[in-house]
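Quick one: the structure is below, questions incoming.
Of the protein chains in this complex, one is absent; all others appear in place.
A, B and C are the chain letters, set down in written order, and residue numbers restart from 1 in every chain.
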Amino acid sequence: MSQKAQKKPELPPTQAIEQDFDLRAKTQNWFEYPIVVHPHHTDYAGVVWHGTYLTWMEAARIEYLRSIGIDYAELVNLGYELPVVELALRYHKPLSLGMEAIVKTMMAEIVGVRIHWDYRIESRDTQELYLSGRVTLVSLDRAAGKIMRQLPPSVKEAMVKISR
Amino acid sequence: MSQKAQKKPELPPTQAIEQDFDLRAKTQNWFEYPIVVHPHHTDYAGVVWHGTYLTWMEAARIEYLRSIGIDYAELVNLGYELPVVELALRYHKPLSLGMEAIVKTMMAEIVGVRIHWDYRIESRDTQELYLSGRVTLVSLDRAAGKIMRQLPPSVKEAMVKISR
Amino acid sequence: MSQKAQKKPELPPTQAIEQDFDLRAKTQNWFEYPIVVHPHHTDYAGVVWHGTYLTWMEAARIEYLRSIGIDYAELVNLGYELPVVELALRYHKPLSLGMEAIVKTMMAEIVGVRIHWDYRIESRDTQELYLSGRVTLVSLDRAAGKIMRQLPPSVKEAMVKISR
Partner (left out) sequence: MSQKAQKKPELPPTQAIEQDFDLRAKTQNWFEYPIVVHPHHTDYAGVVWHGTYLTWMEAARIEYLRSIGIDYAELVNLGYELPVVELALRYHKPLSLGMEAIVKTMMAEIVGVRIHWDYRIESRDTQELYLSGRVTLVSLDRAAGKIMRQLPPSVKEAMVKISR
């Protein structure tokens, strides 16, 4: 898949963001998470229920984080969380029972406290696009119940690594 | 809640849409669907998992349709469907175990083949906003597997009624 | 519905249980929780997916507890939990999209640390039986991570009330 087609318009990074993160948090590659449609994913129409996609998108995100050295469960134990604060999805074509597909995700950009992730769910041969969208997270300090202006150190470090 | 604050910028209705639907498909009032947070709605953080909201939003939509005389199961039996094609949500504040809230929805506007529904999930006293968003549906002819340029007659009729 | 048909064979209450609970934890009536089948409850077969019933059974149980003065979220805040440790279900007939039914539940008996709940999911006119089963809970002390030999005082008190 061409990266060009996916590129989001570059937001001019402000001084503030540079100071906060000191990184260009844009991964250059999609992380790929394969899925198969089982009965419990479907609805009466024989296709995947629209909310089911969120379980796969979350799984892809967590496994992507693991692949760059961030264990989400550990992060939670340390007192952090990365809750979803925004969601924008387009359902292009339905997946039906028994079909296989690839959930592609990448951390697209960090704007202030918002961490944007891009998604595409495609057929294995990349010829079919089933879903495209963006999920936005923030870092939360669980004890304080407050959004953090900085990423937790372990996350930041992992991201600095992939951004170089 | 002020209706004004919720009003979406009015799209100029094109001639084509006027001919297709002969209605101003904007309901003036929110349909209210009360919910309570049970254990299966929550995740490890003790709050509602972000995908759970979609089950409540769907329930509110189906019950709203029923309230204006459209039985969704009957519609499906007649060979129609109203699948979700777009989704845009903002999570303002989390709901946690045991909390009660109201899912508010209204059919906001019909633009071409797209039927837009607006949503707000609020506390019963309307003082807290948990989620706001928009869900977009199309009418599908199940046998043909094609998006319909016109709403199914029974749906259209019910909508004409509420729009007067 | 006849209570007779539902009655489980009476276990002879042991001395130990008498001492522990000092109550006959058998409610005489079913608690009724009405449900409607929405799209997200169904699977490719157009009927309710077999796991969906557990969400309704949980909801019925929590609302039953609320009806006898036990707020489950409050119980959790106090450091207790009532996790499911056993499950036995029979699916007699499927519910399909748009159908309404009643989830009936009652606390059937307490045997040692096990709290057994009986379930029936029936049509509103009680002519159709969709599911029957039993769910078994224990009381858990969250901080200690241990099964409690006695129910939390607030739960016990509420149960003593209904058992008289």
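Convention: a residue touches a chain if its C-beta (ideal position, glycine included) is under 8 Å from a C-beta of that chain, and two chains touch if they have at least 3 such contacts.
What you are looking at is a predicted structure, and each value in this text was computed from that prediction instead of being measured.
Taking every chain of the complex into account, the omitted one touches A, B, C. Note that of A:Phe31, A:Tyr72 or A:Tyr119, the residue touching the chain absent from this view is A:Tyr72. Only one of B:Gly51, B:Pro83, B:Gly133 or B:Pro152 touches the chain withheld from this view, namely B:Gly51.
Listed by residue number, the positions of subunit A touching the unshown chain are 36-40, 54-55, 58-59, 62-63, 71-74, 76, 96-99. Residues 39-40, 42-46, 49, 51, 96-97 are the ones on subunit B that touch the missing chain. Where subunit C meets the omitted chain, the residues involved are 44-45, 50-51, 54-55, 58, 76, 81, 83-91, 94, 133, 142.
Here is the rule we use: only the chains that are shown with their structure count from here on.
Note on chain placement: the centre of subunit A and the centre of subunit C lie 38 Å apart, centres being C-alpha means.
We define each chain's centre as the mean of its Cα atoms; on that basis subunit A and subunit B are separated by 26 Å. Annotation for subunit C: residues 39-40, 96-97 touch two or more other chains.
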